[in-house]
Each structure stands twice: as structure tokens, then as C-alpha cells.
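Partial view: only certain chains, each at its native spot in the assembly.
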């Protein structure tokens, strides 16, 4: 039985806490820590059977009975907490992204290496039943040599402008999941990026220095080309589709709905909208990723999303941003060179 | 080049005339005859390039250059015209049903036999791309040993009460196509029928002595059981589905629409309704059945829907009617005995 401490119990921290108590067999949450700990979070902890609640995360790092830590604090805390936890001898599961700053991510990678501890980044989509099905088929060679990869990723509604301002931009905040999916589905690395961005949802997003709509073309090391289309808003809900096309076939996934009921009436044949947003769509994936993390600890196997998987999509995101800014294709090698990687 | 005469140029006669002029390579319509010939039908004939228009169908039967006749007159004229045309040495394509009266159908069968001429009944669904696909798969053994056959057949709107009164009842007018489909898809004969009827669309249909909704269960000689569900009205359009389930699999067809466009919006994911009614849904099948009839003449091969295929579903329909009237399962053998078949 692995004892886990969760640092940060906002929305995603609670999702993980509840998942562990319900679905993860070999682990339990022993303690949580949050500087903004309040009655609501305490009541939640009690309902989940979590005994210890702290405002100071150091209490978790000092507890010798806690083997693993989930870092669910704000993004700017991800890298320092990762380092501190690893150095305290804990296995670390860190929400994405590790950081927006490549130097800091590099530092984390170095500490992970030295520590010999497990490190997993929270790219939950890898654990979704649909994305996993397409990944497994591609990995098994079912589509032959990959030629074209397509990902559609549209959110039902944009975040607040305040969030947009600290988000790191659409590529590091939203597309980062899609960059991870390109790497996951293809099993290959991105070599070059061309991104076309526009503001079609809300002019305020443009004023905040960001874009809300993007088409990103990626050249992969395996010879395939990938294309991602993103939008911060879609009136019909969370649109999460993917397709891998190759010499032996094409495998595609579409959206999930709450039920498959179809109503035929005077106005047409109507099915349900896709599930509203990530918490609905990927709830099972949140549980599966932590389960996989615990399994890696228990069996002493590599985590399925390692520290380098946390770095790679950030580099792609930075290349995409540069591509929009300079209106030209940008090689990942150029970004790596810039950061001495 | 086969010269064809069409007797009766109401709706279905014109459908056939237009089909022949457009799609049937080895035939042309030389003459039409209709006792109610008017300016509209003459203009139509001219547009179709049909030279001869008569009020008296005997002109067609007397024309030695006409090898084949399409009988598209009212149902009560189907059997006498069939006989007269066959005896005049013409090949005959007769709209369904041959007759509501078994004795008259029997008479036609006898004349067909003696005449040595081709005789085809207008069960157009056998020539529809979807029904043919399911038939061919079943005939090729793809579902293994048949176990359950299901047919859904619902009209978008009921006929007029005047028509209902002379229709011969739902089983001989509407379900007759589905009885034919059961025989066509299974390649087997119906042995027993149980029918449950109700009036859920329009009480006036009940007052006219008919039903408008039915579930019919049929036991087949090959050991399979078939079930048909019928309704005279469906607000979403013409519902034409079928499924054959067997030991090796299940093959099913669904409705066709004008386009496969799907709209995802605030209220859900909306596809188009099925095509409105039989003229839209089966237009290509009307052409294909006449093309097949002409081919049978040219190549001197059996027609794909012969006179017995015209008799069998009438017997099933009569059994279904008796089943509803006497509220019990009725064997086809009982009906055959009744008519000395």
C-alpha cells in the first residue's frame, strides 16, 4: 500500500484524491496540503477518509510514511515542488506542464535523473480508452507506415481573461495536450512546426496577447505530417477527435456522449452532444493515470509519461509560438539550441 | 432493342416510363395507353419521346412491334390485363399485387405457364442497393444459419381513407412488400403467421375496417423466425430497415438520406431525416427492376420476381389478416388448402 500526499487541493487535486480513494487499489491518500486550506477542503478530505490536512506542504515531504507526492498546485509551483519532493526522496506525479520555462524543466529533469525516483507528468489523455485504442492499433502496425496524423481539439468555452494572461498562451496551455498526443500516437518526435493563429472567439483574448484559434502543422521524424486544429470555444461541447492515416489503413476516434440515444423526429435525427468538458470526458483517464503511476512505483517500472515527455511538448509549444510570431516554419532543433539542449 | 407499351400512366406508370427512357439501355417505350389520357399525360409522353398515346390499351396488345407490356393500371385490372397481354404474346411486367383474389392470381399463373412468356411482378425493393447488399451477404452464407430476421417498415403518412377502403387492407397493400423481403432475404418460405394489429394513427382507418399498426411474427421453413413492424405514419419519414441475424453474424441496413451532412450545434448532433417516401427512396430500384425485366427478355433467362413470387406474399397477407381476425397463429398451409393450392 503506497501512501500518497497531495499538494494543492483545488479542482484537479480533488479529482485525483477522489480517484485514488475509489479506484486505485494499491494506494491511499494519507495527507493533503494547501496554503488555502478551508472548511470546504477539510470536509472533502474527511469524506474521502484522508486523515491529515496541512497548510504547509513541508509536513508531507517530512512524513517518512509517505512514498509519493501528487503536485496539483499552481503551474509556477510545479518545478520547485517537483525538485523539493524528489530531493525529499518522494516519487512525484506532477500536473502538466512541468513549467513554461525550459531552464526550470531541465533542472527538474536533472534532479529526476539523480534521484532515481519515479516521475510522471499529468498527460491524462494517454490513459483515455479512445486515444489508447488508436495508439495501440498504430503501435501494433495496423495502419502500416504513418502518413498523416490529424487531431481536433476544441474546448466548449474559453477560460477567463485573467487565466489567459497567466496561461503561457494557447500552445503551452491547451495545445500542449495535442502535442503530447502527436508524440504518443505516432511514437515519433516532432522536428518542425508551422502554426497559423487567429482570434475568432473573443477579441479580449487577442488584447491579452494570445490567440484562440490555431492550425498547427508538424513534421515528424518518421516521415509523417501531423495537423492539429484548435479552438477555445465550440458551442456543441468538447471536441476531441484524432485520426492516424497510413499505408495500410486509417484509424479514427470521435467524441463520447452521455448516452448513445438517437431521436428521430420532425426536424431530423438527433444524437447527444459530446460530453461537456475534460472533467466529464476524461474522468476515467484521471484515475487510470494515477493507477499507472502507483503501479510503476510498486513494480519498479518506468512511468508511462516521463520527465522528457513533459519537456518535449513545451519545446513544440515554444516553436509554435515562434512560428506564429515570425510567420515561418520553425525547427525544434532551433528551440533546443536556444536552450542548450 | 425491346419495344415496350405501358398500360396506365398514373404516378407509377410515369416513373417506369421515365426510368426506361433514362436508364434502360435495351428498351424504349413505344406506346402508352390510359383510359384517362389527358393533356398532361400527352405532354409527358412527348417529353419522354414516346410516339404513340392511346386511350385503348388493345392498341398496344395489337401492335406486333411491341414485345413487352408494363401493367400499371389500377389493382383490379392487374390480373385480367396480365392474362390478355400474355395471350397476345407479350412479355409482362405487372405492378404488385397481381390481385387480392387468390383464384385470379392462380389463373394468371396458369396462363404464364402456358404462354412461355416472361412475367415479372413489381417488387422493387429486391433491386434496392441496401436490401440487395443484405440479401447477397446472407445468400453467400455470411451470417451462417439464419435465426432471426427483422424488418421495420413505416410510411411517413397514411393514404387517404378512400384508398384505405379499396387497398385490400394493410397486409396486402403495405406489408406485402415486407413479406416479399422476408422471402427474398431468407431465401426460404413462410409457414406460419401471427399478427397483432392496432389502430394508433387514425381512428378513421379503424372505422374503415383496417388497422394502421402491426407486429407480424413469421415462422420460416429454414427454422428462422421473422418479425415485421409496420406503421402507416412516422413523423420522421419513410423508415425502411432490415436485419438478418444468424450463427455467424448479423447484417443490418438502415435508412438513406439526401445527404450525410451532420450538424453539431447547441442542441445536439443532427443528421438528416430518411428520404421522404418510396418515390424518393426507391427511384433507382424502379429503374433497376425494369432493366432486369428487359435483360430477362433479351437473354431469355428467368425473371428475378416471378409469378409465384407474386402469389406467395398474398397468401401470407391473407394468413396475417386471418390471424388478426381470429386472434391466433395461422399456417400458410391452411390458406393454401382454402384455395386448393
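For reference, chains read A and B in written order, and residue numbers begin at 1 within each chain.
What we mean here is this: a residue touches a chain if its C-beta (ideal position, glycine included) is under 8 Å from a C-beta of that chain, and two chains touch if they have at least 3 such contacts.
No experiment lies behind these values; they were computed from the predicted model shown.
The total count of identical chains across the complete complex in this file is 4, with 2 shown in place.
What we mean here is this: only the chains that are shown with their structure count from here on.
One simple way to say how far apart two chains are is to compare their mean CA positions; for chain A and chain B this gives 58 Å.
Residues 235-236, 239, 264-274 of chain B are the ones touching chain A in the complex.
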